[in-house]
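Missing here is one protein chain; the remaining ones are kept as they sit in the complex.
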Amino acid sequence: MDKLKAYVIGATGLVGQRYVQLLAEHPWFELVGVAASERSAGKKYGEINWVLETPMPERAAELKIDKLDVDAVPKVDVVFSALPSEVAAKVEPELAKRGYLVVSNSSNMRLEPDVPLIIPEVNPDDLALIREQRARRGWSGAVLKKPNCSTTILDLPLKPILDEFGVSRIHVATMQAVTGAGYSGVPSVAIIDNLIPYIKGEEEKIVNESKKIFKRDLEIYATTTRVPVLDGHTEVVYVDTVKDFDVEAVVEAMAKFRGLPQELGLPTAPPQPVVPVAGVDRPQPRLDRMAGRGMSVVVGRVRRLGPKKLAFVALGHNTIRGAAGNAVLAAELLIKSDYY
Amino acid sequence: MDKLKAYVIGATGLVGQRYVQLLAEHPWFELVGVAASERSAGKKYGEINWVLETPMPERAAELKIDKLDVDAVPKVDVVFSALPSEVAAKVEPELAKRGYLVVSNSSNMRLEPDVPLIIPEVNPDDLALIREQRARRGWSGAVLKKPNCSTTILDLPLKPILDEFGVSRIHVATMQAVTGAGYSGVPSVAIIDNLIPYIKGEEEKIVNESKKIFKRDLEIYATTTRVPVLDGHTEVVYVDTVKDFDVEAVVEAMAKFRGLPQELGLPTAPPQPVVPVAGVDRPQPRLDRMAGRGMSVVVGRVRRLGPKKLAFVALGHNTIRGAAGNAVLAAELLIKSDYY
Amino acid sequence: MDKLKAYVIGATGLVGQRYVQLLAEHPWFELVGVAASERSAGKKYGEINWVLETPMPERAAELKIDKLDVDAVPKVDVVFSALPSEVAAKVEPELAKRGYLVVSNSSNMRLEPDVPLIIPEVNPDDLALIREQRARRGWSGAVLKKPNCSTTILDLPLKPILDEFGVSRIHVATMQAVTGAGYSGVPSVAIIDNLIPYIKGEEEKIVNESKKIFKRDLEIYATTTRVPVLDGHTEVVYVDTVKDFDVEAVVEAMAKFRGLPQELGLPTAPPQPVVPVAGVDRPQPRLDRMAGRGMSVVVGRVRRLGPKKLAFVALGHNTIRGAAGNAVLAAELLIKSDYY
Partner (left out) sequence: MDKLKAYVIGATGLVGQRYVQLLAEHPWFELVGVAASERSAGKKYGEINWVLETPMPERAAELKIDKLDVDAVPKVDVVFSALPSEVAAKVEPELAKRGYLVVSNSSNMRLEPDVPLIIPEVNPDDLALIREQRARRGWSGAVLKKPNCSTTILDLPLKPILDEFGVSRIHVATMQAVTGAGYSGVPSVAIIDNLIPYIKGEEEKIVNESKKIFKRDLEIYATTTRVPVLDGHTEVVYVDTVKDFDVEAVVEAMAKFRGLPQELGLPTAPPQPVVPVAGVDRPQPRLDRMAGRGMSVVVGRVRRLGPKKLAFVALGHNTIRGAAGNAVLAAELLIKSDYY
């Protein structure tokens, strides 16, 4: 097929850079433009402070950065958004009204009932909300959201457990990477030889987004912390299951779990969305975050601490599966769906 | 009173250095000697690789390091041990047999029923086990243990909650400092830009030692992790209480909690063993670990997540309250007790 | 004597906090007030984000933060400034005009010929420039500057070498702590598992300030870098001397070096401004930055690499000797001088 035109708004931040990295060499998309705030507008993309671990894709370096302006977005097939939420709250509905498909990382609108909040392997059917959204709002475009990074990294391994053993209660403690707060979000003075046991709004997001994604009133208790790690959120998870289990069965359920993206062979879909890892001291951010090219959640330390009492540690790449990668995968799913 | 003679075995490691730091200027003790393995024996203490954040006490620098030998330990009032557990398992009983009072950081013998495992503010009465220990083993000396660092940092804030509200279940996830593994325990290659979600034997220690300390069959679920922090263990704690509570009452119970060491005015006792901290993003290791000169556990993020569902974050200095400081405080308590 | 009244402007930043820490318990000064930008004005000082390694002095916590306003500064004996340089450039001359003695950390005015740029042990006589400053500018007050942190840490050990052996050329490479850039100066994403071989304006400061301080056209080549260290700047220094030397003589010259602050017994003066350290792998920031309560520069690895070719490594605490501590010491010197 002809390549679909993609445009990234909020393209200079960490999530914006991941979008560019993923889209610049994507088999379905052609990255035709990028937009950012006034500060960067007019520069070449190659001039920004690129901070990912591999060089900037050459074709991206040549793009001129547009000043973000809803009236000046070119005609494209998908707009990927990594705007700050307060900016997104104004810009994204305007774009959807003008007919754009907006696939967004920003936290605004996530909990609105007619907005799909998609982990493609977990709740692909929620794409159908787009129909309701268009009807209700009179939009020709649409806004599609991906969940918070910590939510996604929790909910992916929860899905097979929920399906096979049932879940009655969850306690989670996260240890999140500094890139989750954006480039300037965590000063080095604040985090070297230190950790911060609080991330504003994050615990509510885990609880409320998971309830929406699983469509049930899950009992979730969450504490979120920031640690001196660059990429990769780690989550200590305790699950009270409905049926008892043995560890092997849980590991197998995770290892065998596949979703619609795998069935459809979507380009950004990892072969295995949840990867149980060998090694008593795994998963570890630096060693496991790139599993499935950053799209797999790696799970270790699966233990049965008592009857119906499961514990494990999950890890995922916060700016790939937790952000831009999940959004791109959701866009791929959308393109193959009836709502495109 | 005349100063009591103290001797430190295992004096060159991180906990040994903390013992020396605390004892060299202690009002009750005179540090008369130190012993270590063959590698350091014969050197002056001033020649070792001192790695604490303040200079070595001058009077310690002049001590000659003895080779550890049960037959050559001088006549002293208390022997403080920071030996590796497998060495301690041989040396400590021999010393107790020969009449020494051994106050030990090592993990051997902690769960033996006639061995006091003491957090002085929590279970001071367990010192009475010394009588049983002597009777049963025919020792004129005794072995007194302090718990694992993570156990102590958890059990101190649990004590007032247990007393006032009751505790039916605990979920804990720790984020522990690298000094907890000793000077060479965690290679930098293993922990920069990383964390390790496993510490050998640590989870069992938290569970089993807490049961012994509180003398009840507590339902505790623990996951222990290592993070790139130098000093200070942080613990995310969820407590199911027996009676419901409001947050202010919990904070007040913690703030008002005092133990026998405070009543007796023991020199190493902090004014407040558990310190609730203001600031939504506290406690933090670098900012709070030195509270009460490293002897207080700092608690923050106290929340009521539902009926009888308490959450908080606790932090303590792992080599002071979690190790040498707790041992010195236990020794002070012992000296004031009937068992000395 | 009655205590002198001190006032800190720019009191909430890292250097401001060090001023407060040093002044709150100073034998000569009473800290009577603090001022900051609009954002903090009106709060109690105890409410700010205090990030030093020891608790905030209690008497400081009670101070109300004034909004910085040249017309509202109370009548005090010394104003200590830690303002951003562009703000300082406006505020400090105004204060001096109104009769205040301003002792400042900010980089504005440092190179103006009638402004003393003081390392108290190195160029105390330059205080006499105050007379010229007042005459020329018609001020009743005065502005006194301390040099850049890296300059001070280099020039202190250079002084005894210059005096005894002469210096014909210097090559220096610095490894500077993140606190040198202020609390938010270096994002954690920029420096974890990384270093940055550039600090804006820093190399010029080392060269130009050292020439002013030593009053000669020194040949200095400087490269400045930022490393993931919280406190303590380390400098690799090569000195071509005029006379040949042996290593022992250099070490002795450094160890014996004393200045006017030591002679006068100034309260903030360390017993030894330059401390040669034993240990082949020293100085190290975490182990040596608090030498002389942060006021000594620690020197190690003193080597003779060839005839008249000296190499050493110097380390100093960047926000104490490199900033607030040096300013307080300069103020003490001023108070004992004819220019007060």
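Just so it is clear, A, B and C label the chains in written order, and each chain counts residues from 1 on its own.
Just so it is clear, a residue touches a chain if its C-beta (ideal position, glycine included) is under 8 Å from a C-beta of that chain, and two chains touch if they have at least 3 such contacts.
If you're wondering where the values come from, they're calculated on a predicted model, not measured in any experiment.
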Identified contact with the non-displayed chain, of B:Ile48, B:Val102, B:Ile153 or B:Val186: B:Val186
Candidates C:Ser40, C:Asn123, C:Gln284 or C:Asn326 - the one touching the absent chain: C:Gln284
Residue of C:Leu162, C:Met175, C:Met254 or C:Val328 in touch with the missing chain, whole complex considered: C:Met175
For subunit C, the residues touching the chain missing from this view: 171, 173, 175, 193-198, 219, 221, 223, 225, 227-230, 234, 236, 238, 280-287, 300-301, 305-306, 309, 311, 313
In subunit A, positions touching the absent partner: 50-51, 53-55, 192-193, 286-287, 290-291
Those residues of subunit B which, in the complete complex, touch the missing chain: 14, 51, 178-179, 183-193, 228-230
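The rule is short, and it goes like this: only the chains that are shown with their structure count from here on.
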Chain separated most widely from subunit C, comparing mean CA positions: A
Subunit B-subunit C separation of Cα centroids, rounded to whole Å: 40
Centre-to-centre distance between subunit C and subunit A (centres being mean Cα positions), rounded to whole Å: 46
Residues within subunit B bordering two or more other chains: 193, 286-287
